[in-house]
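Pasting a structure below so you can have a look.
Apart from one protein chain that is not included, each protein chain of the complex appears where it belongs.
Every chain is named by a letter (A and B) in the order it is written, and numbering of its residues begins at 1.
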Amino acid sequence: MDLGTIIAAIATLAIFSFLYKDNPFYRMAEHILIGLSVGFTLVLLWNSVLTPKLFVPLFSKGDLWSLIPFAMSILMLMRLRGSWSKFSKPVMALIIGAGAGLSIPARMDARILKQLSATIEPFSAMGLGQLSAGDIFNAILGLIAVLTVMVYFFYTRPDNKPVRAISQVGIYFLMIFFGATFGYTVTSRLTLLIGRIEFLLSDFLHLI
Amino acid sequence: MPAASRFSARHIVFLVVLAAVTLPLIFNLSLTHTVTPETQQVYANIDSLAAGELLLLSFDFEASSLPEVRPLAMALIRHAFSRDLKIMGMSLFAEGTALGEQTIRQVAKEYNKQYGVDWVYLGFRPQRESAILSLGESVSAEFPRDYFGTPTTGMPIFAAADSYAQIATVISIADGDMPSYWIEYAVSPHAVNLQAAVTASMATSFYPYLQSHQLKGLLAGLKGAAEYENLIERKGGGARGLYALSVSQFVIVLVIIAGNVVERVRRRRN
Partner (left out) sequence: MINRIAVAVAFVVGIFMVAQYFISSEISGRLYNLLLDYYQIIFAVTMIVGGISLVRYHGAQIRRDADSRVYSIVTILAVAFMVVSASIAGTGPTSPYQWAFNNLQAPMQATTFSLLAFFVASAAYRGFRVRSTPALVLALAAVIVLVGRSAFGDMISDKLPELAGWVLNNPSATAKRGILVGIGLGSVATALRVILGIERSYL
């Protein structure tokens, strides 16, 4: 058995020891994990982004346009010193503003228009007589679900009885979604456990 | 409930779960199971592509979900390489980068696929919105060098395709919300043909996109991997873990029922 497998097994057992209670082995493993993850990401960012997109164009190719992101990066690093951190605000604003600008048309299309269109679409097919009774039922159910869930989120006046009744219907649909998600989440977590137990039984103990 | 009894109940549940996972792995059985329409759809989409067409696989996951996403990725890559499709790999998550490269490399070796010709690994890009949008302009401009630092211009695989327009399908193998970013920034502006292979816990979030045709296929969890392995007639991690998963899923149902029975009995006593 190679050293890597033994180390991986010890690390796995150290994390599992948390199931009994919080203990120094677990905490040690937890801190090693945090340190390695941060180090791993820093190296990757340096190699994958900063070197090809900033350092190579600026220092190897002499691309003067790259001075702009270089200056922005310096301003960003000023966040590390309390009194200078205000100089990073315009750079933060660039990130936030760009993100906001990119998200408006993208979300309008992907999350709002296309989703509403998918809710209404079956009804156009219904008019052409192309849907079975089951499809019609599902289309109506879908429309009710979308509308009642949205009412539940947007209209929160407790004194309005009709709105409260509609919200209640929305709650039932949400319960179905959360229940289904819980069922699938349990499945997901069990799969992760299966993966780790399989590693211990197979690679480490050679039992299977 | 007194602290001591709560402590013991919790630990009994822990032991039950451990047994439900461990014993079926030791005494494993091969189960027959049906293929869901969602899995069938992903298979049909990839199967319909002609040899030489290009797939962009994005390994959008962390190491934490490896046992669940790796069988999905392996099955998809095996199917693609067996059909002589070309693969570009990349990741929008730091940890997915190394794991994605290892996965493609392993399968490429099985099928004798050549790096730079049949597959390439582009590496990592942070900031998903801009990375996804930039690929729509030019893949080689976004990734002037591959994961290993080799210049991508001149690689034969880039002769066939350099932007979404020439990529037959994009598959986001994800353990989080990343496929929805692909939908917003690749499907909406560039009409990309997108499929997702996700952990079971994320699956319910993507059904609406499947119905709105923003997603062309959805493969979910270990069961999805086992189904896909059935379709490509090549058993792997999905089939291996399916018995343990099925037993433990049933045990959880029993745990839910037991919790309610105990509650009823306790309430009646009080």
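Definition applied: a residue touches a chain if its C-beta (ideal position, glycine included) is under 8 Å from a C-beta of that chain, and two chains touch if they have at least 3 such contacts.
Everything quoted here is computed from the prediction, not taken from an experiment.
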item: Full-complex contact with the absent chain, from B:A9, B:L23, B:L49 or B:A160; value: B:A9
item: For chain A, residues in touch with the removed chain; value: 4-5, 7-8, 11-12, 14-16, 18-19, 27-47, 49-50, 53-54, 65, 68-69, 72-73, 76-77, 79-80, 86-87, 89-108, 110-112, 115-116, 118-119, 138, 141-143, 145-150, 152-154, 170-187, 189-190, 192-193, 195-196, 199
item: For chain B, the residues touching the chain missing from this view; value: 9-10, 13-14, 16-18, 21, 31-34, 36-37, 62-67, 95, 98-99, 102, 125-127, 129-131, 133-134, 137, 141, 148, 189, 200, 203-205, 207-208, 210-211, 221, 223, 226, 242-243, 245-253, 255-256, 258-260, 263
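We adopt the following convention: only the chains that are shown with their structure count from here on.
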item: Mean-CA-position distance for chain B and chain A (Å); value: 14
item: For the chain A and chain B complex, residues of the former touching the latter; value: 19, 37, 40-41, 44-45, 47-49, 52, 98-99, 102-103, 105-107, 109-111, 114-115, 117-118, 177, 180-181, 184-198, 201, 207-208
item: Chain A-facing residues of chain B, complex; value: 14, 17-18, 21-22, 25-26, 28, 64-68, 94-95, 97, 123-126, 129-130, 133, 144-145, 147, 149, 180, 183-185, 187-189, 199-205, 208, 211-214, 220-223, 240-241, 244-245, 248-249, 252
